[in-house]
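I'd like to ask you about the structure that follows.
Of the protein chains in this complex, one is absent; all others appear in place.
Then we have subunit A:
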């Protein structure tokens, strides 16, 4: 076995892993290795050839590969070690990393700190339990995106898309531009899980219908998909008998949710959060295992890569502090709890005492869309801060910066709720 030692190992070379590695380097860590299973760095961004990345971070609109390129250059310039085509098989609680590729064979890396940045995977037809036959022609939207944008193959001609998440919306436009007929985008909820701008730019501009509160209840076709049965659903997302209709199609693309890919984390003993599906972390993005950090989609699913970058810079910085002599802990941990209409908040706790810090960013998602809201931050019954938003949507992550000076030593919990303005 090929044994190596590194101060910091980063698992995954997507935007999260790249930004974390870059920041750890800039904070003085020199001995860094990025392990990436694909043949190139950049993660999911490499197949997102559309515009819309980097508005917050770079102040301009880039394509996915362009955005990734910036960070790829940054880590290369800094001389961070990179191994491509390398799959990480196991991370132990002692931070031993086992990885494999064809050239080095089995790598056994003794690391002092590990940053988990493995991204996420897509939910499947099976996970959402659609009955029927099992023909060719049913793809997750991301797989179809890979076929089209990376392999240059169009998977089908007559398409129905289930789920109005961003990947579904983007793929509706992509398939349309490739000459396929997109019959409809169906959404089981009364609102879309995607960004508003994607609904406008990907569906409205091409007259692709978006049908709310409808879902696929059966798949037909022996060899290749022939049709799907669609039904309207009630407010509990149950199909309403009698509303069924059939759409003939040879392709069904599923954009029904992303799941953080945490098999490695679980094996390492990292504790998971029920709602995010990612590790439970403090504000430095450190998990319950000292020296193991997580950032990006492996931690919680992001809609904008800019926030992935911000979050990963934090993780990279904390990892560097950890390696350089440790992190000062607050006397009292502060739990961060979701209140009314808040699905989850990352980080789940604030535990560190960081000297030069000005803000702690809270990332959160609301449970249901609302207009004209106030987002309130409480410590116990005491309101600390609020901000107004014109509209919140589950599909758009909310960032809420908390000034350091508001966080005091006697606090033991914070709570955020989202309510109608004036309530």
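Everything that follows uses one rule, which is that contacts are C-beta pairs under 8 Å (C-beta built on N, C-alpha and C of every residue); 3 or more make two chains touch, one makes a residue touch a chain; residues count from 1.
Rule of thumb we're sticking to: contacts and distances are computed from a predicted model.
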Missing subunit (named according to UniProt) among the choices "Beta sliding clamp", "Glycerol-3-phosphate dehydrogenase", "Putative ABC transport system permease protein" or "ABC transporter ATP-binding protein": "Glycerol-3-phosphate dehydrogenase"
Sole contact to the chain not displayed, among A:59, A:105, A:326 or A:422: A:105
Contact with the hidden chain (one of A:156, A:260, A:279 or A:296): A:156
Given A:217, A:374 or A:399, the one touching the chain that is not displayed: A:217
Interface with the unshown chain - residue positions in subunit A: 1-2, 37, 49, 85, 87, 89-90, 98, 100-106, 108, 121-122, 124-127, 129, 131-137, 139-140, 142-143, 146-157, 177-179, 217-218, 222-224, 250, 261, 263, 266
